[in-house]
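For this depiction, one protein chain was excluded, whereas all remaining protein chains were kept in their positions.
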Amino acid sequence: MAITYQKKVALFQDAVGAEEAEGLLEWLLKNPKSQLNFADCRHLHAANLQVMMAVKPVIAVWPKDAKLRTWLESALK
Amino acid sequence: MNPLLEQFLSEARDFLHGIAEKLMQLENDPGSTPVMNELFRLVHTLKGNSGLFEFPEMTRVLHAGEDLLDAVRDGRVGYSQELTDRLLDAMDFVNLLVDEIESNDGAIGSDHAQNALRLAESLRQLIGVTAVEVKAPVAEASQASSVHNMPELPRLAELPEQQRMALYREALAGDTLLFVEYTPEQECFFKGEDPFHQARQIPDVVWQSVLPREPWSAPAELDAYHCNLVFNALTTAAPEELYELFRYTPEQLRIVPLPPIVLALPHGDPNGGPVYGDFVTDALGRLDTGDMAGLESVARTMLELSSPSLWLSSGLRWLLLVLELEPGNRYAQRTLIESLGSLTLPVWTTPETAVEADSELVGERFSEADARAFADILQAQREILGLPDSDAWLPGRLNAAATALAACQRSAGRIEALPTLEAALAEALDSVEAAPLLAWLDAHAPLDRSATAESEAEAAPMQVRNALIDVESDNKFGRRVEDSYVGPKTLKVDQDKIDNLMGLIGEMVVAKNSLPYLASRAETQYGVRELGREIKTQYAVINRIAEEMQDAIMQVRMMPVSFVFQRFPRLVRDTSRKLAKEVNLILEGENTEADKNIVEALADPLIHIVRNSLDHGIETPEVRRAAGKPPAGRLTIRATQEADRVYIEISDDGKGIDPTIIKRKAYEKGIIDESTMERLSDQEAVNLVFAAGFSTAEVISDLSGRGVGMDVVRSAVEKVNGTVSLESELGKGTLIRLSLPLSMAVTNVMIVESDKQIFGVPMDMVVETVRVSRSAIRTIKKRQTTVLRGRIVPLLALNELLAIDAEPYANEDDELATLVVRVHEEHVGIVVDDFRETVDIILKPMAGIIGGLGGYSGSALLGDGSVLMVLNPRELV
């Protein structure tokens, strides 16, 4: 699916595709104090992952999927 | 038969036609890349399709053909006539199988296996050794890449110590530890790859990290789609699983099997406390003397004295763990103690190579793919050698197999095996049996997993097939495929369905024809003129629609004559080669269309004419040269359409027909008498070749001289209301022209009346209708004739022809109604009582006893329900 941008939070839903990466980067640059919510996220494309690794945003909610969470933590922490 | 199989068979025939056509084109233009590519595509697709069913014989041959074509396409194998010959043979075999599958309810007899093997072998011979030689550089390349695979130690220190220690225990307990480093290509996103998805699929991960490949650029300058990631993982998965997962991008994967000890990397604060130099000396001394208990004791004491966060403490913890779990590993223990003294990370040497697919068959320097290719080659040789020894060409086969095996050995760097191979070959040749070579093969390349792989591969199509059969039983899935955005442009429809449609429109035409009768009855019988007129108006509308419909159905039935033409390149090629003649075939107007029945009816006559032309018309190159002609003869087949007729002209620049010989032959065979022989013009003489029982071949060849002559051609053409004519000039060539109707389903006939009965005469035979005054009739040689437009026309009374005992009926002006028809290019007047209207009818051949009657071409139902007998003037006159 996609990313829903709320005021200060970006909600990642289902599997987020590569198309979203550019928008995510833009949004993160515009909203430096924003947070990311992975509660409903099952997967995100590597392009999104590297955007987050480069920008280092705050993660508000980690994914429920334990394995995905471990991978994300190993990349972002 | 299962519908998928039916579809396969129908497609297979199309493919085979196409393949033959492309092979012919290739012969004329061996360098043509488009033709080559198309040819490859056809063979390739057909092979793929055959793989869906269980026809190993077919697949085997096609596979060999595909490989051969692939080699030709890559320039590995040169084009040759031999190649075309073998491929054509192979396709003939496939065609045979297709026929057999169709007639044998989906099965191929077991007796074809040997032929399949032989044909595949003959195709592969052309690639043969070359293929193996080409493999060699690949092997070198893979050797180079194994150098690249030399691992440098992964950044294991990043793994928390505790976790590393737990892993160390597990690894020693038996789980091989693999370090996986996955560096995706920078452009990989644009290949649809998602490296994160890929990394997440690595099984049994115990630790992972994602790192930037290069330091991150400033966020504002970041290119989100330029992959800058490296994924690391430690896993206890089997290497095969990983290779399978990364099969599309193996070069981006590095797998390093880790000896557990490499996890022993101290980390922490290096400057935190005192390092007692004598501790290291003491510890090493205890190690050397084997005082393990003492060593453990001093290490433990040292650890208690040091802050846990120190680098030193970490090293001591590892030392203690190694002492506990690998008490015999002195080397590891020493290295750890020494590193405590130098405060540098211990340098653990890792195994030389990354885990490679084992390939004991051909040595380590081959990649898995090479190994498989080799196994295939060896397996192929095994199969070839397994063929019966009784074949006359066994020595050739033995030599070929031995050459292939020798090439394999050379590529694998096993030169030492060559002398034994040569000995085995010599022995095999001496004893005229394959056994010694087979024995050699067994000794040097034992039957191994390549055989299992093959049986698996063979099992796979079975599964697919079973799955397909399930498909048919489940109709609800059938829809969506047809709902695709762009529907198929052509439909394949069973001919029966079209015939059914044709029959229906025929009945419609007949039913429609009853309306004028109804209209006139309304007027005359019931006296309602108004209604009669209205019926007539409606009739006009229905008539128009019916005609258009008929036209449309005709269009459906139309097919290009290329359907028949496409077999000629092959026929001409084969025949001319057999006769040692050179012939250039020129096909023109292949897109000209005619009714399917007509086009199909053309096939046999055309083949006969072409064979005749090759056999009797075109001379051998020597004769041609002597006659001042180019050595290669020219044979042209041209189709054109004019109005409602299709013309096919077959012309050659051969020796033509000698009218004198024809006359003599005809006389000798009793076809003409002496006076006729004197009287006949050259053109008339030439036309004698159409006379029944006439065959000019001096020597009966196995081509055209099978006791059938041009008379067979003529009757076949006439059966579909066509005509044939011939022109020939001695020494210059012959032209045969066929004229055929575009369609034969609906016949336009003129109704004539004689002795109060009506008959139909096909309009395409009618030249004109005239009323001939009795006074203009002359009797010449007991035959009644008259002169029409300067031409003597014999007159025949229909009553007489049909043995009706009645005189022709003349009108008030004493004129006789005469229908002038064209019969064998001659005009004949048929005297009837009166002419009626012309109607469209659907001609039905006569069945049963009356079917044997000459003079009638069939019957038809008229609008008023009466039956019309349609005459066949050709037989009648």
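Letters are used for the chains, namely A and B, taken in the order the chains are written, and counting of residues starts over at 1 for each.
Just so it is clear, a contact is a pair of C-beta atoms (placed from the backbone, for glycine too) under 8 Å apart; a residue touches a chain by one contact, two chains touch by 3 or more.
Here, contacts and distances are computed from a predicted model.
When the listed names "Urease accessory protein UreD", "Electron transfer flavoprotein subunit beta", "Response regulator receiver protein" or "ABC transporter" are checked against UniProt, the chain not shown comes out as "Response regulator receiver protein". Contact with the chain that does not appear here is found for just one residue of B:V72, B:L123, B:V206 or B:L245, B:L245. Checked against the full complex, the candidates B:H44, B:R334, B:H444 or B:K844 give a single residue touching the omitted chain, namely B:H44. When the missing chain is restored to the complex, the residue among B:N28, B:S80, B:Q163 or B:Q201 that touches it is B:Q201. In the full complex, chain A touches the hidden chain at residues 14-15, 17-19, 42-43, 45, 47.
Contact between chain B and the absent chain runs through residues 4, 7-8, 11, 37-38, 40-41, 44-45, 47-49, 51-52, 63, 66-67, 70, 74, 189-194, 197-198, 201, 225, 245, 247-248, 369, 460-461, 463-464, 467-468, 470-471, 477, 480-481, 484-486, 488.
We adopt the following convention: only the chains that are shown with their structure count from here on.
Of all residues in chain A, those touching chain B in their complex are 18, 21-22, 24-25, 28-29, 43-51, 53-55, 67-68, 70-71, 74-75. Listing the residues of chain B that touch chain A in their complex gives 184, 189, 194-197, 199-200, 205, 208-210, 212, 216-217, 219-220, 222, 224-225, 227-229.
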